[in-house]
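Removed: one protein chain of the complex. Kept in place: all other protein chains.
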């Protein structure tokens, strides 16, 4: 049953890329436990995603068991991360964009790495793969994203925790909404996909769920609020994905970050319109970065640990250019190209949409 | 040991007034258990604070044990509440203000109440007392406020839960701040008092705590951020009370609600100034109504239950015009006038300020 | 998009059977919301599993939306349940066994039910199906079991919450074990399957995981403890499934319930043997019924809600003798016979076993 002493000792790198989330440290812990303790390899933790390989000298820390021992319950990533700076068009201080891919590739080789484990979402994995193809990097990918928009895996690291936090927020808003007879709007993350909103919305008992995949009207939202009032329910819980657009098609949350909208985000827009239409007291909560942090849920920790071990096992078998996936409580792997290709939005004909309809939740037309 | 069969059977009313918080339902449950089951009295739950007594017929529900059985873990208040509408200057639909105090007093007598338990903050209790004095209402007060600004009680219902939720938010932001080398600002409630901010700030490991009681400068905040960077800590956690003012003395959160500020709140103002001064990536989370909701903490439930029983016991002894208090894990009571008079802000020479200083936290000058 | 007004109005029954778990109330809530509000049907909640149909008159409550509104976060089952009394061999007060199946079938018809939703594990579903076949009951099954041993569904209701609670217990024991240099043993439920133990063990960082599917030796456990001590880790976390047997093949937990073992359970046996072999201070925690209770996790609530809606939709389509399943975040359905046939133990060659090996966890030989 022992899997020790397979093949030559290796030196592998690991980096976390893109927005942080819960469970990244659990992956790092698993990789180090499996690679160092079980296989007897060396693991270098690359700092700040690809920036650590771009730096001269490369920025890294040699990871030992003792360092990762307490990481299971720690949120975030001990290696740091960044979601800025495409290395193929890297923003220079003078404002110009510069292809710095060769510096990263050189960093990989300078460290004498046999393989690299890259933990990221689809964007990060696409960049890492391009670097790998260009520079002979033996890459294994691990999917993480609270957005859960990578189609080939049932579960990306961080999603379950983010849904838990959003659901807990709805649980709390439910009580205060009912006490004050208010409409409560919760704006959650998820980028272009409504996975967090629809999962937390159903689990948390929202009455209205708005996701980018399904158009809505303010009139229908107001109708729902009034309909509930007629049944003696003087409050309404609305959960909305950050990328839901206004009636005029504006992505308020994004434009607001650029300073161009009069609204702080789509939640604020909706509150304004509801008050304008029917004058019901409405409050907005933007959950924000709380969704990314915190101790990972047991499921995220389980999947993260299984992914970390599986990624090391792939390297032991010299299988590269693949990403691990979670399907039916088993880890499999697919070519990274396939992983990148299958973007997954909420399926308008899928189970969760049907469930929302069956529950009488308004989620668009 | 039995306390049953004391005196004549009574009919008492109970109402919750002002902003909702966790633990109100636990009080209601305790009052019903003690009054109905132990004393054999009748309890009428008045709906929507004093609005329920103002309405004709008065809006209430007769409360039985079975109804309150599951209330221990329920946030909010099953009776509803409102923090609008001073009955002595009640906003009428035509915009005028009208003294409607006599209607409320008439409602109390119309219901044949022997006494009224009013759960509220200092504002609500002041109004209830004025009504009681004017109209012969036998009033017992129970302090609740997440702001914990009632000086005569160590603990008002809802405060512990609010601190827990704010601390949990800091715990989560800590990880994502460190992962992305960011400044994270958490804006919390508390009205004019910094109790939530300083308690959660210390418990949650904030590096900067800003409260209305102590002036600060943006320069010193930025100095703290830089000082941490020099020690290799590329992130900073800031917690700020909603009522903290800008450098120019503006209460941004309040003015913003009135639509007059360019900032969404003090957190946004600070982020803007930090970026302007030192260009460090900064994110803001406004915790909002999440702080009010949710299952009450065991301490809030314990105090709420003890307050509910003690209030009923006061009525059994015909002791009125008093508010229950929590001191050294015991319930006492004081005249409501005394309770209203002692507003409690954070003591600049108190333990928590000293603790923050000892921990090297910046909390103003 | 409306699914209202499909077919004739129906009257359906719902019952929960077998050991309780978190998420049952969320199913009941979903069934009532979908059947009553969306389809306009009537829903009768049968009390105490099949006992409610066996009683004369049948024991039930007509379920309305208002009754189930707050059930989303309530653990257990509002209908009550029992895991005693096979109706085909029902224990009578005189000690004899009696076939009372016809009484249950008569109860179903007496209530004029068009269909019955039965929520249970494989044992309960097998009994319900036999009743359905015998007596013309239109049955739809929903899988629930913290043991997660129903092979055709990725997820049975209650499992995720049970794993969360067991993981949280490990998190807590971890700290106290390390502080006192102790071996800590956590005994968890799961009947004949090790799913809870292996999932929580990996997610919670156990060093030894013992499941019924894989044999172990006390010597190897002690070796693991010593090996850790040599690396400076003076503590060890062991998680063990209740059905793991002693070295002599005794199922201590079961025999103990019958009063025949000198040990309170397998955890106590292991502690005794570890102390006997190597004299290391060892403590046991038997998690017990805490695993069954509590607010369901968001995932359990999501699946429960999706199952409830899907079961009602199956009835709307007059599809019976089927059980809903969860696969890749979608609800499907299979014949109940198929569901009962596929018992799922932990796969000794599956992902979780490989993960445990890769992490250096001892989980048997």
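In this document, chain identifiers A, B and C correspond to the written order of the chains, with residue numbering beginning at 1 in each.
Throughout what follows, a contact is a pair of C-beta atoms (placed from the backbone, for glycine too) under 8 Å apart; a residue touches a chain by one contact, two chains touch by 3 or more.
Please read all numbers here as calculations on a predicted model, not as lab measurements.
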| item | value |
| --- | --- |
| Chains shown that the absent chain touches, full complex | A, B, C |
| Residue among B:106, B:278 or B:331 that touches the chain left out of view | B:331 |
| Among C:176, C:217, C:328 or C:342, the residue in touch with the chain that has been omitted | C:176 |
| Residues of chain B in contact with the chain not shown | 1, 3, 30, 33-34, 37-38, 65, 72-73, 154, 160, 163-164, 167-168, 171, 199-200, 202-205, 231, 297-299, 301-302, 305-306, 309-310, 312-313, 327-331, 350-352, 354-355, 357-360, 365 |
| Residues of chain A (touch criterion as defined above) contacting the omitted chain | 70, 74 |
| Chain C residues that touch the omitted chain in the full complex | 16, 19-20, 22, 24, 48, 74-77, 80-83, 165, 168-169, 171-181, 184, 264, 283-290, 292-294 |
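One rule holds in what follows: only the chains that are shown with their structure count from here on.
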| item | value |
| --- | --- |
| Most remote chain, CA-based centroid, reference being chain A | B |
| Fraction-based call for chain B against chain A, same above half, different below | same |
| Per-chain Cα centre nearest the global Cα centre, belonging to chain | A |
| Geometric centre distance via CA averages, chain C-chain A, whole Å | 30 |
| Chain centre separation (chain B, chain C; CA means) in Å | 40 |
| Whole-Å gap between the CA centroids of chain A and chain B | 35 |
| Of all residues in chain A, the ones touching two or more other chains | 168, 171 |
